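A protein chain is absent from this complex, but the other protein chains hold their places.
Labels run A and B following the written order; every chain starts at residue 1.
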Amino acid sequence: MQYFLLDDVINIGKLTTLKNALQQLIEQQQAVTIDASKVERIDTAALQLLALFVQTLKNNNIHVTWQQPSEPFITMVNLLALHSLLDIHHG
Amino acid sequence: MSLNLDQFKASFFQEGFTNLDRMEQLVIRLEDDPGNSASIQAIFRVCHSLKGSAGTFGFTEVTTFAHALETLLDEVRQGNRRINDELITQLLLSTDVMRNLLQSLEAGEVPNTIESESVIAALGQMSRTDDSCNAKNDVADAWHIDFYPHNDFLQTGNDPALLLRELGRLGQLQLTLQVSEIPAWEGINPELSWLAWTIELQGKSIKKEAITEIFEWVDTECDLEVVNANPSESHSPIDLHEGEVNLANGDATATTSATSTAAKKQRMMRVNAEKIDLLLDYSGEINIAKDMLNTLFLDLKLNKVIPPHELRRFEDRLDMLHESSRGLQNEVMSVRMQPMTLMFDQFPRIVRDLSRKVKKRVNLKISGATTVIDKDMIDLLMDPLVQLIRNALDHGLEIPEVRKSRGKPEEGLLRIAAYQEHGFVHFEIEDDGNGLSKRKLLEKATRMGLINPDAPLNDRAIDHLIFAQGLSTADELTQISGRGVGMDIVKDRIEEIGGFIDIKSKEGKGTTFHIRLPMSMSLLEGQVVNIAKQTYIIPLIAMLESVALEGGQYHHNRPLISEYQWRNEKIKILNLRKAFHLSQLLGSSPRPVLLIVDGKEYGPMGIIVDDLLEQKSIIVKSLQRNFIDIPWVSGSAILGNGEVTLILDCANVIRNAFKSLQLHNEGAGI
Partner (left out) sequence: MANILVVDDMQIMRDIVRATLEPLNHAIFEAENGEDGLTLIQEQRIDLIITDLYMDGMDGIEFTAAVRHLAEYKFTPILLLTGENSSEIKFRGKKAGVTGWLLKPFEPEKLKSALARLIS
């Protein structure tokens, strides 16, 4: 089980780093837990990348769990209707 | 595929200048006669064809400009823009700009785009000014918005989430994510946008202006459509074509049909811009090949003697045409293709809920979510697939205690797989549960009178009984399968879209359903065959194998139904000539072919044809209504030589043959 902590501020300027980190998680081919509790600001580009990450793992039958997604995080997910692609089901 | 186009550039420029002159004349004529819609159409066509041919040669400065002009002209011809002085001026200016561009390009220079960019900006400005004839539609309580950002949307620092948030301040939002294709992880550029949304906005008297203002900075970076979702509120004129004017009592009452002219729901589709460019390339190449072929043909007509190198050139051009049109067809078809992800995404939830209801433990294995299929088929497949899943969970898998007592793991296996093979899409739904009880199936079917006691069914045929109407071996109606969508409907649905469903089951071990589907509902991949000098088409999806037969004459004299050893099975083969009552006197073909086809409940069966001709992709044309319904013909097609052929529904041909044999035997007292 791999554990990944998301930064407090994640935006389009930081995506190369994020992509590389996610890439490593994919290569391990093991289930992943993403801790989104610290996220204060996140933009569409970052969520888009995370959605692709979740779908890519799903395609290989690897499970992604979300841990304590913060309010700002959930707000953005709802704004973009990305809960399905991110596989995140919270009220 | 690249092509040396230099030799054709000269004619492109010549045509281009001629067209621009024509356009100029048409614009001037339009100034005098603004109502002349023919002129407007003609101007639009000139611009459009210039854009297309410039695109073939890669003159992007011209295509960019022509595109901006075309957008404006489209508004004019739709009646959404008035023809006034300013418009005429800009149109004339535009012809000048394009002329200058062509001149630079012809001279081999890089064209100066300052002028064209400035005019593009002006044209764009005109397109967006509220000086349009749609002012009366700008306030409503419900709006439907399509928001499709382009790839480069995020480059200027705009964020769709913030725009959507602001949109939400205008009223109640209902958002639906629209993603036709999830990109691959490898090589993904995270700075490019691939998300899109359709939005329903509801509120009190929302101005269209308020909506478009939110997107004002990004209108060139996205496709945005804002449509009044409440047509009754738009004061569009009553369309008298759809109604009648009753003058009987001296007063005119107009009745209109329910659908008013505003906001008609169209079937729309979003296509990646690069795909359109590719399509344009292919069609450009086809056009050129066609012109070249024409020229060659005219030459050949005049010269009775055809030198071999001319023939070779002709052949090369023909090959090019083949390749380009195949390429075009494939690309167009692929536009309709979507991965099944969004459908497969729903399965885990469905399985989880159902398994809780029936108190069974399920190990769900899913694969192939990214397999692509025609988007219309995805909608039609959902119901049958879900029914098969319900069936597997309800009747297939056993409760944990039973499984334990049978030495199986307590968790039942449910495997759903999709894959592409041989140009068809395949689904497998497998469970390792009860399997079908052949005994029960036979009992029930016999009781229902479905079986002829003298015609023994093989294993496969017995399993296929599950698809018979009204037959269910469930002892009681369970809570999840009681919905009435039975296996017979599953089979119907699959066959309606041109597919085949097969079942393999072993009592106590489990059941596997195998579905085979064409990639597209509009094109049929067919094998053209010859039967006693008549041509027919057999759908490739029904064909399992073809075998060349030795000893021609012998096969044409076979009885209607005879036996044959194919792989490890003894299968029945049908003499089609006899089935179709085609005269034996037509002589025999030296190379008859045995086609092994999917006989559905009869399993693999053979049919003998005289010859195999080509394989074709056919757009299926259904038979006219004035023909009697012939069950063993599923449609018609037109071959390259203009001949009309019938498409055979093999399973029905086989059923028919067995029925007639049964009647014959009964009549003869056998």
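To be clear about the criterion, a residue touches a chain if its C-beta (ideal position, glycine included) is under 8 Å from a C-beta of that chain, and two chains touch if they have at least 3 such contacts.
What you see is a predicted model; the values in this text were computed from it and never measured.
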item: Among B:121, B:448 or B:638, the residue in touch with the chain that has been omitted; value: B:121
item: Hidden-chain contact residue, picked from the options B:112, B:155, B:294 or B:420; value: B:155
item: Touch residues of chain B, complete complex, unshown partner; value: 117-118, 120-122, 124-125, 154-159, 161-163, 165-166, 191, 214, 216-217, 220
item: Positions on chain A where the hidden chain makes contact; value: 11-13, 41, 43, 72, 76
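Quick note on the criterion: only the chains that are shown with their structure count from here on.
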item: Centre-of-Cα separation between chain B and chain A, whole angstrom; value: 33
item: Chain A contact footprint on chain B (complex, rising order); value: 154, 159-161, 164-165, 168, 175-177, 179, 182-183, 185, 188, 190-191, 193-195, 197, 341-342, 345, 365-367, 369-370
item: Residue ranges of chain A touching chain B (in the complex, touch as defined); value: 12, 15-16, 18-19, 23, 26, 43-45, 47-49, 52-53, 55-56, 58-59, 61, 76, 79-82, 84-85
